[in-house]
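I am attaching a structure below and will ask some questions about it afterwards.
Not every chain of the complex is shown here; the ones you see sit where they belong.
Chain naming follows the written order as A and B, and within any one chain the residues start at number 1.
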Amino acid sequence: MSGRPLDVLEASLEDPVTVHLKDGTTYYGVLAGYDQHMNVVIEPESGVNDRVDDDLDGEFAVAIEDTTIIRGDNVVSIKA
Amino acid sequence: MSGRPLDVLEASLEDPVTVHLKDGTTYYGVLAGYDQHMNVVIEPESGVNDRVDDDLDGEFAVAIEDTTIIRGDNVVSIKA
């Protein structure tokens, strides 16, 4: 799953991802879309409700409950 | 309702959306327009006055009362 950043996003479509934002929040969901600005669309993972994952830094990832567009300039990192 | 971010916005026209801003405020209204910078126009939902929704993060979403343009660089996320 290596390659250029947008290639990795392309390869991650329909897979669960963890999106870490500059405001400290971390979202968990299925990657439904993206664009060249790293704006992303994530959707709830079917069968997963209120899932809270342990993040690497001891922060919690919030499982999103609605289709959510995240503007790319808020993104710190995306774990594919 | 999946796809690239602007496709999701296009599909959400005339639907209620929740717009979360960098300053911590969250607006609720009907998506009336958008552009490629993710500038958005939201309008009051007819029949909804002073509605206050519980947001996922325990924040409150303020139902907008006037046609409002939000400049895209303030946007963190949009729930479609």
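FYI, contacts are C-beta pairs under 8 Å (C-beta built on N, C-alpha and C of every residue); 3 or more make two chains touch, one makes a residue touch a chain.
Small disclaimer: the values here were computed from a predicted structure and weren't measured.
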How many subunits, all of the same sequence, make up the entire complex in this structure file, 2 of them being shown?
-> 7
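As a working rule, only the chains that are shown with their structure count from here on.
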Centre-of-Cα separation between subunit B and subunit A, whole angstrom | 20
Which positions of subunit A touch subunit B when the two form their complex?
-> 21, 23, 25, 32-35, 39-41, 43, 62, 64-71, 73-74
Residues of subunit B defined as touching subunit A within the complex | 1-9, 18, 22, 38, 56-57, 72-73, 75-80
